[in-house]
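Chains shown are a subset, placed as in the full complex.
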C-alpha cells in the first residue's frame, strides 16, 4: 500500500504540471492569445487522457507483440487497483508530452488542428514509442535504452512533433522582419513564473514516481532532480547576465525547466555532483538551440523544442556518458543515441509527413486577420 | 499510520480547492469585482473552519441523538490524533460547501450578508444535513442513502442555498435587458482555468480520501474521478462546438467540474465505463440547467447551481441507477431521491425563509451606485 500511496501522491503532483504548462504558456504569450492558449492546455488534457485510457495505455504497457505494440490492458477498470494506479500515473505523462506542443505553436495554430495533433500524439506517436522504450518487452528497452522518467520518451517526443509542425505552420507574422528577430513580450510573466514553479513541483512526482515504488532510491532521485533544476537556472542566469547585462526572466524559467528535462533520463543513475553538471549543461544546450532555431526563423513561441527536445536529448546521451553503473560507455552512448534517433524519425518524421499532406487539404493556421485580432476573439469567445 | 498519512495528503489536496474556487470565481467576474470575490473566498474559509471546529464537527460527526443531531466531539483537540485528522479532512469539505455560494452571488451581494450566509451554512445547514447523511447513526444513512464523497451533502447543499438566495438578491443590473441575456465577460480566464485545474487536483483527495483509509478501493476511486472529469469536459466541449461553432472556455471549465461533481456520490460504486457515462451526462445536465436558469432570469455568476446542484443531484440519483452493488435499483433510486429532496427542503427551504425575512430589515445587496463602481472599490480598499 505504501507504493500505491507514493504513486497517488506522484500522480497528483504530475497532474499539477498541466496547470504549470498552462500558466507558463499563457503568461508567455500576448494577452490577445492568452485565453486561447489556456483553452488548448486544458482541452488537450481531456482528449489525451481519454485516448490514453481507450487505447494508449494498452498500446504502451500491454503485453508486447514482438517488441512493437501492446495488445492488452485497454480501458483500465477500477477493479484492478494495480493497473488503475499505473494508468493514472502514466496518463499524466501522456498529457505532458501532448501539452508541450500547444506552447511551441501558440498564437497561430488553429484550435481544431491543434486537437487533431494532440490526438495524433496521445493516440499513436507517444504510446508506440513509449512501448518500444518503456515496455519491458519493447525493442529499445531490450537493447538497453535507458530513459528513466522520459527525457526522450515524454519531452523529446513532444518536442519533435512540435519541430515538425513549426516550419509547416510557419512563424507568427510579427516575429521575423527581414534581418531582425523581434522579441514578443509575454502578457503576464509572474503567471509564467508560477507555471515554472508548478512544473518544478510536479517534477518531484514525475521523476520520483518513476521508480513505480517507494524505495531507497527515491530520495536520491528527488535530490538529483532538485539540484539539476537549480544548476540549470543558475547557468541560464549567468549566461543572460554575461550576454545581456541583465537576468531575463525567460532565461530563469527555461533554464530551470531545461535542467529538469535533462536530468529526467538519468536522475536514477548520476551521483549528485554529476546531476548538477547535467542540469547546467542541459541549460546551455537549451540556450544554444533556442538561439539557433530563432536564427533559422523557426518560431517556437516558448522555446519548447530547445527546452524539451534539445535538453532532453542531451540528458538522454549523458546517461551513457556519466551514468554510475554503465559498463561499456561507448555502447551505452550508442544505444542512447539510437533511441533519440528513433524518436526523431518516428515523432518528427511521421508528423512531418502527415502535416505536409494535411496542409494540401486544410489550412493549419488561422487567417492573417484572425492572427492580428488575436485568437481569444477569433477562435473562442470567453 | 498509513491511513493518517493518506488523510493528511487528501486534506492538503482538498485545502487547495479553496485556492481553486478563488481563482475560478475571481477570473470569471469583472475586474471591478475580482478582488471582492477573492476576499469573500478567503474570508469564508476562516469563518467556516472556525465554526466547524467550535460547533459543526460535533453536530455532524458526534454521537447521534435519534439520527438528527450530533452531541459530542466539539472543539477537537490535538491530543486525539484520530479526531484531529478526521476534523481536518471534514473541515475542508465544510469550507467547500460554503465557498460555492460566493461564486453564485458574486458582483452584487453585500460582504457582511455573505459572511452571515457563510456562517448559516457552515454552522447549521451543512453540519445538520451532513449528520443525517453521513453520521453512521444519521436517519438518511440508516435508510441506505449513499452519497460517497458528497455530490449532495457538499455540492448540493452549497448550490441549494445559492438557489434560494439568487432570486431574493436579484440579478446583476447589466445581466438581463428586456428579452436579452447579456453575457458578462470574465476578467482573467487563464486564472479561471488555473482554478479549474486546482479544483481537479483537489478532487483527487476529495473523493480518494473519503474512504477515510488507504485501501484497495482508492486507486479505482481516483480513476473514476479522473475519467468522469474528462468525460464531462469532452461532452461540454462537443456541446459548445455543435451549438456555437467554437469551444467556449466556460464550457470546458464547468463541464469538467460538473463531471467531477456528478461522480462524487458514486465514485466508489461504478465501473469505470459507467463513471465516464455519469461524468458525461452530468455535464449535459449542467448545461441544460444553466441555460434554463438564465432563461428564468436567475443570474448565477458562475453557474454554480447548475454545476454543483444539478450535476450533483444527477450523480446522486445515478448511484441508484448504475451502482455496481445495488440489489433493488428502484428502492435505491427512491432513497437517493429522498436524500436530494430532503437537502432541497432543508438547504433551499430554510435559507429561502430566513432570507425572505431578513430582507425586510436589511438590504442584502449593494447599492446601485456601488454595483456600478464595482465592489473592489465600494466595499473594500485593497
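The letters A and B name the chains in turn, as written, and every chain counts its residues from 1.
To be clear about the criterion, a residue touches a chain if its C-beta (ideal position, glycine included) is under 8 Å from a C-beta of that chain, and two chains touch if they have at least 3 such contacts.
Just so it is clear, the structure is predicted and the values come from calculations on it, not from any experiment.
Of the identical protein chains in this complex, 2 are displayed in place, while the full assembly in this structure file contains 3 copies of the same sequence.
Simple rule for what comes next: only the chains that are shown with their structure count from here on.
Distance between chain A and chain B, defined via averaged C-alpha coordinates, is recorded as 34 Å.
Here chain A touches chain B in the complex through residues 1-2, 4-5, 8-9, 11-12, 15-16, 18-19, 22-23, 26-27, 34-35, 37-39, 41-43, 45-47, 49-50, 53, 75-79, 81-82, 84-85, 87-88, 91, 111, 188, 191, 379-382, going by the rule given at the top. Residue ranges on chain B touching chain A, taken from their complex, read 2, 5-6, 9, 13, 183, 185-186, 189-191, 193-194, 196-198, 200-201, 204-205, 208, 214-224, 226-227, 229-231, 233-234, 237, 244, 246-250, 252-253, 256, 270-273, 275.
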